[in-house]
Every structure is written in structure tokens, then in C-alpha cells.
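Have a look at the structure that comes next, please.
A single protein chain has been omitted; all remaining protein chains appear in their positions.
Up next, chain A:
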Amino acid sequence: MRRRGEHGLTAGYAVDALEPAEVRAAERHLAECEDCRRDLAEFRETAVRLARAETVQPREEVWESILAEARVTRQKPPTRSRPAERTLRSRSVGRWLPWGLAASLALFSMVLAGTLASVSERLAEQEARTSEVETLLAAADTNMVAASLGEARATVFASYDRDAAVLVVEGLSAAPEGMAYRMWWVDGDGVRPAGVMESSGEGRYAGVAGDMGFPDQLWISLEPEGDMAEPSGEELSIDL
């Protein structure tokens, strides 16, 4: 399920030509791709040569001010360990199962509340969603990301194996008539629709977003009902 395009980020990364979301995707990819790290090192050495060819000596005053500043600047001690990789995978539910159970119970009560709140004609739909949610929570690699979005709080349960995520947001203001909260995946290739969220209780919206890939962010935006290729206005963004 590896998405294309990540290898293609190495050259852009080497010459600082990536958008912020792409930088994160590239760094994640570089952490697990040895060939890409070698490419990166070579591209950077190539860039050194380009920079060398631009050599122009700065005024001597530049060194003087650097020296004066260095004399009063404390040096940082070496770091023993590198900062942990910030990947979703590093926080697997498997390692703290009790939490996973609590989360699934919370989700079930959420979904049930939704079922009760809406009328029974939506029951079949809700059941389908419940089973989707169950499958997702049961996946071995499912993990959770929590984020606050102003007044609202978002929780994402994501599984690379299932290529999907469940998003629950509490505290969103109610979507006006004819409008809906939509989800969007953001990765190195841009922004793409990830589905619609539904209200399932007081100020609580939830949605199942498929075709996840290796996203950098999940966005939520309030949009007119109907299919949309890209968000039209203000988005709330969740870093993954």
C-alpha cells in the first residue's frame, strides 16, 4: 500500500524545494529508505558544489560580529539519542490494549447515541459504520492521535493496514442547513476528499475516512452539501 511519489521527494528535499507537508512526508520516508538517504547525501554534496561555485567573501565585519556573538553564546551539549521518529506507527494500540478497549467502548457509545438520535431508517447505515469502526479498531496497527481544534477536540484512530481512519470531533458548532463537515487528506501530492462527517450527538461529529495512504494531515472544513474536489474555505487541520 506504499504510495508513489515519496521517492520523488528526495531531490526536492535536498534543495529545500518542498512544501511543509511534503517535508514531513519526505522525512518520514527518508527514515525508512536507505537508498533515499544515500541519494540525499549525494544531492547535498552536489549542492555543496553549486554553493562553492557561488563563493563570494563577505565583509570582514560579518566575521567580527559572529565572533563577538559566539564569545557570549553557550554551546549546546551533544545529544546522545536522536529524537524519536514521529511516525504514527510508533504509537501502536497493541502496546496498550486497555486503552484500545476504552476507546472502542467510547466509540460504540458514540455510534449508538447517533443511532438513537437519528431515526431507525438510518440503522442499517449505522450498523455498516459500526462494523467499519470495529474492523478498524481491531486492526493490529491502529493508533490514536488527539488534537485540539480551538474549542473542539479531535481524535483520529488510524490504521495503515486498513488504509482508513475514524475521526471523532467533539465541540464543533452545528453545521447549518445545507452544509456538512467534510474531511480531507493532505499529503505530498496535495489535498483530496476523505468523506463527510455526520452528527452523532450533541456537538459531536464522526466520520470514517478511507483511502488514507500516508497522510501528513487531516483537514475538516464546513462545505455546502454535494461533491467537492477541494475545500473551499477555512479548514481545521490535524497533524498526523
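Rule of thumb we're sticking to: a contact is a pair of C-beta atoms (placed from the backbone, for glycine too) under 8 Å apart; a residue touches a chain by one contact, two chains touch by 3 or more; residues count from 1.
Quick note on the criterion: contacts and distances are computed from a predicted model.
Not every chain of the complex appears here, and the one that does not is recorded in UniProt as "ECF RNA polymerase sigma factor SigK", selected from "Phenylacetate-CoA oxygenase subunit PaaJ", "ECF RNA polymerase sigma factor SigK", "Carbohydrate ABC transporter permease" or "NAD-dependent aldehyde dehydrogenase". Remark: the residues of chain A touching the chain excluded from display are 5, 8-12, 14-19, 22, 38, 41-60, 62-67, 69-71, 73-79, 82, 189.
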